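Omission of a single protein chain aside, the complex is shown with its protein chains in their original locations.
Right after this comes subunit A.
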Amino acid sequence: MPSSHDWINKPLGVVEAMFAQSNSNPEWEAKVLEYFKGQLKEKESHSWVPSLNDVPLHYLKPNSLVKFRCLVQDMFDPEFYMGVYETVDPSTKANVLRCGKYKDVTECGVDLNSRNTVTAERQTFYCVPIPGESPWAKESYGCSSQARVVPSTSYVPSRQKRSYEEDDDMDTQPQKQREPHTEPHGNGDSKRQETEAPSSQTTAPSDCSSHLDLNFPLPGERGPACLVKVYEGLDSFKLNDTLEIYGILSVNPVLTVLGEEKDPSLLLLNPTESMETPEEQRAHDPPASLVPRLHMLYARPLQHNNPLLPSAPTEDQSAFVSSFLVEMASVRAELLAYLTHVLLGDGLAAEYLLLHLISNVYTRRDVLPLGKFTLNLSGCPLNSYTERLYQIVQQLVPCSYRLSMSLHTMNSMRLVPKKDYVANRLVSGALQLARNTSLFLDETQLEQGQLDSSGVRNITALGNLISWQKVDYDFSYHQMEFPCNINVLVTSEGRSLLPSDCQVPLQPQVTPPNMEEYLTTIHMAQFTSQINKFRVYLSLARTLDYSISDEVTKAVEDDFVDMRKDDPQSVTAEDLHRMLVVARLLSLSLGQTTLSRDGWMRAKHIDMLRRSRTEQQKSLNGNEP
C-alpha cells in the first residue's frame, strides 16, 4: 500500500510523469485532474490526506498533497505564469521541457528564449479557515482524519515507511495524529500549542500579528490562512464559498519577499518592483511559513460543515438520510425538551428556537430572500444568561458567532468588509461569514449612549443583513452587494431595535436561583451521543426538500381569506409570509417534505400563541410601539 500513497506524498511526481508522457499534448492537464479525482473518490481515501486545519504546518511535508477546509475570503487578480518552459541542463547542454503548473518557482536555468514556452493563467484566492467553526466540529474533523503526519523537519525516508506500515495495521481505526511526535524543538509551552492543532503562527501571536494581519473575518480566530492557486473553473468559485480544497502544498522560502533587501538602483530601473506598495506585498506575498501556498487539484464545495454528516451527495448520504429520517421525530422531541429546559421551561420559545436553527435561505425571488427566519428572543434575563445560551447554541451548530452589541463594539468594530486599495485586498469584517452560520446578536449588552457614524453604519448593515440577507461590501467608490445566508438570532430585553421576522417574548417558567449552575447542569446531563444526534438533526433538516401540494395550497388560500374576512387588520400579507415559513420549517423539523393540512394548522396555532403573547406584552408595557 505505501507505494499507492505516492499520490499523496509526491503528487508533483505524478503530475510530471503525466506531463512527460503527454508529448505536449494539452490533454494531459485534464488527465491529471481525472487521476486525482479518481483517487479521492475511493472509499475513505480522502481521510488519508492530511488537513491543514488540524496539522501544524511544520509537520507537513512540502510538495505533498494536503487538504484545507476553508472560506474564500478574497480573490486576487489573475496571474500569468510559465505553464511549460525549457531549461538547459548545464552539464549536457540539452534542452529539457518542464512543466510549471502546480509550482511556484521554476527550475534553474530557464531558457526564456525558447519557442516552447507556454504562458498560462491562474488565479489566487486568499482562503481562511471557516469563521466561527465550533470547537466540537474542529475536534471531530481532526479525529476522523486518518493521516499520519511526521514532522517534516526530521523526515528520513525509512521513518516514513515505518509510519505507513503502521497505518496499514490500523487502517480501520481513526487515529489522532497528536500522540507521538518526536519533537525537534521541545520547549514545553510551544509543544502544548502545537498539539492544540491550528498552525504555527498561533505560537507567537504577539510578534507575528503585529506586522502581519491574516485578515480573519472574526476577531480571535486562529488557524492557517492560505493562498490557493486555482487553475481550472475560475468562474465557478465565488467569494465566501466554503470549500474543501485538495492541493499541493508549497512553502518554498523563495516566496518570502519580506525582509529581502532590495537594491535601490535596481528599483529605479525595474518597473515591476516599484509598483507594489509594501502593504500590498505584505498582503499578496506573505511569508510562506505563515501563509502557505496551495496549488489546487480538486475542490469540493461544502454543502454543510458538519463532520458528523457524510459529506457530498453520494449514495451513502441518501442512505444515511433515509435511516435518520425514521428517528427524526423522536430526536426532535428530545431536542425540544432540551431547549425547553435551556429556555427556562418556555416550550413555545424552544419550538421557535428549533425552527430558527434549521432555517435556511433556499431561494431568492428577485430581491426577496425566501426561507430566512430571524428570531428575536425578547425578555431575556440579564447577567450572562445570553452568554450561556450562546454556548449551548454553539454546541449544536457547526459555525456560530456571538456579537455582543455593546455600544463600544458597535462603534469600533468593523462588520462590513472593506476594500483596502493600498494593500489591494479585501479587509474582512465580522459579517463575512460562511453560509448557515448562526449569528447570535446579543442586544442585552447594549446600553444607552451615542452611536457614532460607524456605529450607525454597523446597525444599518445588520438591518440589511436581516431584512435582505445581503451585505454591501464597501469598495470605497461604490458598494457591492454580496448575498449571504446567515441565521440571525437576536436576544434582547425589550423588542429589538433591529428588524426581525418573528419576535418571541421569553416567559420563564422556572426561576433558578443560580442561573450558571442551572444551565451547566442541563448541559452536563446530555450525553455526547445525544448531542451528536441533535447536531446531525439540525444540519439534516435544513437540507431536505420541500413542496406544497395543490390541495393544501387551496386550503391555505381559503384559510387566509377567511381570516381576513373576520378582521382584515389581524392578518396581513406579511403575516402570511411568516406563517408559510413557519409551516415549512415545522414540516421539515418533523422530517415531512410536504406540507400537510395538519402542519398548516399547527403552524397557525403556534403563531397564534406567539402573537397573543406579544399582544400581552404590549398591553403590559403600554408604551411599546
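Couple of notes before you dig in:
To be clear about the criterion, a contact is a pair of C-beta atoms (placed from the backbone, for glycine too) under 8 Å apart; a residue touches a chain by one contact, two chains touch by 3 or more; residues count from 1.
Basically, contacts and distances are computed from a predicted model.
Going by its UniProt record, the hidden chain of the complex is named "DNA replication licensing factor MCM4" among "DNA replication licensing factor MCM4", "Large ribosomal subunit protein uL3m", "GPI transamidase component PIG-S-like protein" or "Protein TRANSPORT INHIBITOR RESPONSE 1". Of the listed residues A:H58, A:R300, A:K418 or A:R564, the one in contact with the hidden chain in the full complex is A:R564. In the complete complex, the residue from A:L348, A:L497, A:L544 or A:L576 that touches the missing chain is A:L576. Residue-wise, the contact with the chain that is not shown comes from A:L239, picked out of A:L239, A:I522 or A:L609. Of the listed residues A:N25, A:T520, A:T553 or A:Q616, the one in contact with the hidden chain in the full complex is A:T553.
Remark: the residues of subunit A touching the chain excluded from display are 74-75, 77-82, 85, 88, 90, 100, 103-115, 117, 119-121, 235, 237-240, 252, 254-255, 260, 263, 265-266, 268-275, 363, 365-368, 370, 419, 421-422, 424, 426, 456, 460, 467-468, 475-478, 480-483, 546-548, 553, 556-557, 560-561, 564-565, 568, 572-574, 576-577, 580-581, 584.
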